[in-house]
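== subunit A ==
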Amino acid sequence: MVPLSWYLGLSALLFTIGAMGVFIKRNTITIFLCIELMLNGVNLTLVALSGFFGDVSGQLFVFMVIAVAAAEAAVGLAIIISIFRNRESLNVDDADTLKL
Partner candidate 1 sequence: MTTDQLLEWTIKIGVIFFILLTTVAYLSYVERRVAGWIQLRVGPNRVGPFGLLQPLADGLKFIFKEDIIPREASKWLYLIAPAAAIIPALMSFIVIPFGSSVTLFGREITLHVTRFDVALLYILGVGSVGVYGVMLAGWSSNNKYSLLGGLRSSAQMISYELSLGASIVGVLLVAGSLDLVTIVEAQGATSGYWLGFIPKWNIFLQPIGFIIFFLSAMAETNRVPFDLPEAEAELVAGYFTEYSSMKFAMFFMSEYFHLITVTSMATTLYFGGWNGPFIAEYPFLSLVYFVLKVFIFIFIFMWIRFTMPRFRYDQLMALGWKVLLPASILNLIVTATVILFVN
Partner candidate 2 sequence: MEKALFIIIAVIAVAAALNVLIQRNPLYSALSLIGTMAALSVLYVMLRAQFIAAVQIVVYAGAILVLFIFVIMLLNAPKQQLQIDKQKGLRYLAIPLAGLLLAEAFYVVWRVQDIAMPVVKEGEEAVGTTWSVGVALFTHYLLPFQVAGVLLLMALIGAVVLARREGDK
C-alpha cells in the first residue's frame, strides 16, 4: 500500500513546480499551462483524500475543477488571442494596460 503522505507530497511538488513556472516564465501561454499544472496538483490531493476516506465528495470537486479549467482555458486563450492580435507579442509584460 502506498501511504497517503506520498500522494500529498507529490501533489505539493507538482503545485510548487507550477507556481515556480508562473513566476519564471514570461510567455503567456506557458504561464497558462503552469496554472493548469497547479490545478492538477490540487486535484491529486482531493482524489487522494477522497480515496483514503472512502467519500466520493473529493472526486466531485475534481469533476467541477475540470469543468472550471475547461471554461477558463476557453476564455483565457480567447483573451490571449485578442491581445496577440493587437500587440504581436505573447509576453505578459506587454499586456499591462487592462484593455485589449
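Candidates were picked such that all candidates are chains of the complex that A comes from, given by their letters.
The definition used in the following text is that contacts are C-beta pairs under 8 Å (C-beta built on N, C-alpha and C of every residue); 3 or more make two chains touch, one makes a residue touch a chain; residues count from 1.
On a predicted model such as this, the values are computed, not experimentally measured, just so you know.
Here subunit A appears alone, and the candidate among 1 or 2 that touches it in the complex is 2.
Per the touch definition, subunit A reaches candidate 2 in the complex via residues 1-10, 12-21, 23-27, 29-30, 32-34, 36-37, 40, 43-44, 47-48, 50-57, 59-60, 62-64, 66-75, 77-82, 84-85, 88-91, 93.
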